[in-house]
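A single protein chain has been removed from this complex, and every other one stays in its place.
Chain IDs A, B, C and D follow the sequence of writing; residue 1 opens each chain.
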Amino acid sequence: MPETLADAARRQDVFFETQSAEAIGPIEKRVSFASRAWGNGAFRKTLILIALAVVWELYARHLNNDLLFPTFIQTLTAFFNEMADGTLPRRVWVSLKVLLTGYGIGILIAAFITVLALVTRIGEDLLETLTAMFNPLPAIALLPLALIWFGLGAQSIVFVLVHSVLWPVALNANSGFKSVSPTLRMVGRNYGLGLLATVRQILIPAALPSLITGLKVGWAFAWRTLIAAELVFGVSSGSGGLGWFIFENKNQLEIANVFAGLFTVILIGLAVEGLIFRTLEERTVRRWGMQS
Amino acid sequence: MPETLADAARRQDVFFETQSAEAIGPIEKRVSFASRAWGNGAFRKTLILIALAVVWELYARHLNNDLLFPTFIQTLTAFFNEMADGTLPRRVWVSLKVLLTGYGIGILIAAFITVLALVTRIGEDLLETLTAMFNPLPAIALLPLALIWFGLGAQSIVFVLVHSVLWPVALNANSGFKSVSPTLRMVGRNYGLGLLATVRQILIPAALPSLITGLKVGWAFAWRTLIAAELVFGVSSGSGGLGWFIFENKNQLEIANVFAGLFTVILIGLAVEGLIFRTLEERTVRRWGMQS
Amino acid sequence: ETNTLRIAKQFGISYLPLVLLEEQKLIEKHAKELGLDVSVEWLRFTGGSGMNEAILSGNLDFASGGVGPLLTIWGKTQSNFKVKGVTSFNAMPLFLNTTNPNVKTIKDFTEKDKIALPAVKSSIQAVTLQIAAEKAFGKGQANKLDSITISLGHPDGQAALLSGRSEVTAHFTAAPFAYDELADPRVHKVLDSYEVLGGPHTFNSLWATTKFHDENPKVIKAFLAALEEAIAFIKADPAKAAEIWVKAEKSKLTPEQAAALITKPENEWTLTPKKIVDYADFMYSTGAISAKPTSWKDVFFEDIHHLPGS
Amino acid sequence: MSDVRRPTEGAPLLSLKAVTLQYKTRDSLVTATYRVDFQVFKSDRYILLGPSGCGKSTILKAVGGFIRPTEGQILLNGKRITRPGPDRMMVFQEFDQLAPWKTVRENILFPMRATGKFSRAEAQERTDHYIEKIQLEKFADAYPHTLSGGMKQRVAIARGMAMEPDILLMDEPFAALDALTRDRMQDELLRLWEDTRVTLLFVTHSISEAIKIGNRILLLSALPGQVKAEIGTRDNSFLDAGLQAMIHDILFSDTATAAAAHA
Partner (left out) sequence: MSDVRRPTEGAPLLSLKAVTLQYKTRDSLVTATYRVDFQVFKSDRYILLGPSGCGKSTILKAVGGFIRPTEGQILLNGKRITRPGPDRMMVFQEFDQLAPWKTVRENILFPMRATGKFSRAEAQERTDHYIEKIQLEKFADAYPHTLSGGMKQRVAIARGMAMEPDILLMDEPFAALDALTRDRMQDELLRLWEDTRVTLLFVTHSISEAIKIGNRILLLSALPGQVKAEIGTRDNSFLDAGLQAMIHDILFSDTATAAAAHA
């Protein structure tokens, strides 16, 4: 191709000595303190939480109606009182046990169905059909079957929890698995991985962003369901978890305690997000460049 | 590289005439009728549904306790009766109106928050924090605020629906957006697309599998919440929807009607999955090879 | 005979006799006297329907609740479980309170008012309101006020009424909420269920399936004896009963306030079912139940047929 | 065409008999290759050469067991290929064939451990060896998303070679590499071949690469891919400008006349 630019011809060839990688050493940009603080997620989130608490306090004071909406400080006071006398921790413990059981079983069943859906076409149809049918059903719909199968008490609540965890987790897992790059799937098949090995070594890591979202949604809905389910199913005297605590206090119009109960749910939510899901994301999908 | 295999050297060079593409024409594999029927998703799903109905009928007959678990035929009878006298259609209509309003608003707010989270880091923190805090809260927690802001009735239910739709949709959207390939994002930025254009033309299509999952989960939980919320939040007499229909019949131990109500929810779920979500997936993610 | 008895109770001061049974282990005591070793499992429900399902699925022996649910389940199970009342344990009035100063009688309610009650159409409050409406507006007008009723649980109803921030201007409720509300100067009483029915009527009863009843005669006997003892105790020492209740329920009421509620003349503690037939007839006339008892004795087991019920 | 028989000795390791490969999508039916025949003998370094989109990757995937032929048969040691397996290691053309959740080292280790073909210690040793060969020592613990395109491909190549499979299927492995790195990797591949006599089925775009690496070269026509010629190379073929020109002519002529002329 002929060179047609006049000046290009006049440019001279130039040569440089290069430095070895060792000679260069690390070069780092300087960052100001403010922007470093701002760059810290925990710091920003703390700011958000403080702001929310302030808004709550101010709005509640403005409403001045502690039958409906107590202030943040009233809630906090109630929270500490109930923590101190051991009521809340006991209730939380009862709820958490049931919750984790239901969550765990729900995830296992979701895993099972999703894997089934991977292998056979009828499994996939089953997953799609069952999800479309049962996912919209409220917990009360399950009450009769729960009573017949499990009777009253924790087992039935676990059953309802499974129902609330299972479908969103399965939906997310299925969609995640189906979105795994065909090349990666082929890589797995190339190594002759068995079904479970494929799931464990290829599909789960590759679909992790979807899976984590499913786990988050499932977790949240397990809580919602737990609190509602404790009301529908009733409890034996003296037992009862957080949901029951909230209902009891509501019945006695101890609204600050009701909010203390809800506040506990919020705190647990924040803790689980910050300590578990966040860490999981940091160590996996972000580290692997699968999420920006 | 020297050729060292004795026989290789003895192989001869060979040349062939090729045919033009037109000369070849289409070649199709023959498929047996059985495997074609089996290949039809609607057929397989119908089989599944029939099987489920049979299992229901048999199990309910075996239990023989129609105050707890009516048979499929009893349910169907009740369903047709209530359809025929116009009760169910009216209740469904009331519920659907509220549901779609809540669903729509929930999606809009989710879109807004997610876009905010895309643009600013504080927006992302806000999304993460709010989701972790509010997603586990049951609908009853919102009752006071709903009462203050919207009073009793449909508006409050919409508010609670928004709460149940917003977070799972936002979580899925956010995770989907964050998983969009960096190259595609760069392509969008390269074209100088504005924020909304990027969202519309790059992020939404690229994250569609996650978005659809979010919509599915949101849809299901909107139903669950609607039915529960009609109990918690007042329903004026005569104006209730499907949730109220179920509750009323339950109170009067008209269990077949209760199941007819739930059956309606299931039918709607199947219809929405089959007609809307399925079609959407066929026309988008599957067609585009984004999901297998 | 069973050796564990599963009894459900709900919330509120009206369940005081059951609380005493639990706290003082009276059932166990009386069962022992009859030579039975019974342990009692106390369960709590927040409403009638969960309880009904529990009893029908065999997870519960005694359910407790209002007259409405009792009549409903009685009517529905005539051909199979034959659920009947074991006994009543109180008679208490229901109050319709309002914050709207213009409302003196139920005829004064307008479309702008909203009456909160536990469950539109099906709760005992709703039924009572219908009876009152029929009396006030004439035959066939029972549903006249239904369009302004709205379902809210007791506490939510009270909060809605007292917050003054919602369209709820009236609340049809029971003790202690009813009394609590009346303590507020803005609130006054429009309707008293005793007036509507022309006298005291049963508020809460216990019920069980015929199968359970027939298989456990001694347990029933022990239970009734225990309940009688509890009620006698309430009458003899209301202050002590109130104290026990406040402690057991962790109520925010003081023992004195609770005692005041217990000893109010309109709140009777008795096994005798009252005005059951009035409710049943009315519910039958509106189609809420499909069977009509000829006497209150149809609705209750024979163990208390000696009482002067109605 | 498919009835032309070539003189061979011994049983072929891999033989394609009139293989037609198709993709069926919602919108269309694409015939990627039409009645392709060829035979690969043990220790062949068999090259597939052809224009873009002619079905080279598709053939490789079919041999890999990922796609079933619409017509014809693919036999490995006389048996039909029904599924993928670690005896046929595949190096894909795509950059996303590395597991993003594994470091360079872990990616190379992955098949060796997953198939249990090598003991832990042996696998480690082989991994170190190949990391050195692809000159990514400094990036041994880096995750794939921090690698350049060429670096990713090198990891995939190392992963395939380290496995020492019976057949190594390589789909344009060196396309993303600069001239020097490419040279080095080519030499490395040939050294591996010397050591192990692995059978290679290798797709490339470069005629010179084909001549350098291969002992047999299959020339394919444009879509739908059909066999135009199969050519052997000799000891010093890479110096033979005539061979290069002939291949060029065959590939780029519309008919095989030009080719026949050469022959």
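In this text, a residue touches a chain if its C-beta (ideal position, glycine included) is under 8 Å from a C-beta of that chain, and two chains touch if they have at least 3 such contacts.
Predicted model, so just to flag it, every value in this text is computed and none were measured.
A.B. asks: Taking the complete complex into account, which shown chains does the hidden chain touch?
C.D. replies: The chain that is not shown touches these displayed chains: A, B, D.
A.B. asks: Can you work out which residue in D:A99, D:I231 or D:L251 touches the chain that's missing from view?
C.D. replies: The missing chain is touched by D:L251.
A.B. asks: One chain is left out of this view; which of D:A18, D:L75 or D:A176 touches it in the full complex?
C.D. replies: Final answer for the missing-chain contact: D:A176.
A.B. asks: List the residues of subunit A that touch the chain left out of this view.
C.D. replies: 1-3, 5, 7-19, 21, 24, 26-29, 282, 286-287
A.B. asks: List the subunit D residues touching the unshown chain?
C.D. replies: 23, 25, 27-28, 30, 49-53, 55, 57, 93-96, 141-143, 146-151, 154, 172, 175-182, 205-207, 248, 251-252
A.B. asks: So that we can see where the missing chain sits, which residues of subunit B does it touch?
C.D. replies: The missing chain touches subunit B at positions 181, 183-184, 186-187, 189-193, 197, 201-202, 205-206, 208, 284, 287-290.
By our rule, only the chains that are shown with their structure count from here on.
A.B. asks: Which of the two pairs, A-D or B-D, is linked by more C-beta contacts?
C.D. replies: B-D
A.B. asks: How many angstrom lie between the CA centroids of subunit A and subunit C, rounded to a whole number?
C.D. replies: Between these chains, centre-to-centre, one finds 43 Å.
A.B. asks: Any chance you could list the residues of subunit D touching two or more other chains?
C.D. replies: None at all.
A.B. asks: Of all the residues in subunit B, which ones touch at least 2 other chains?
C.D. replies: In subunit B, residues 68, 144, 147-148, 250 touch at least two other chains, as defined above.
A.B. asks: Pairs of chains that touch, anyone?
C.D. replies: Every pair of chains in contact is listed here: A-B, A-C, A-D, B-C, B-D.
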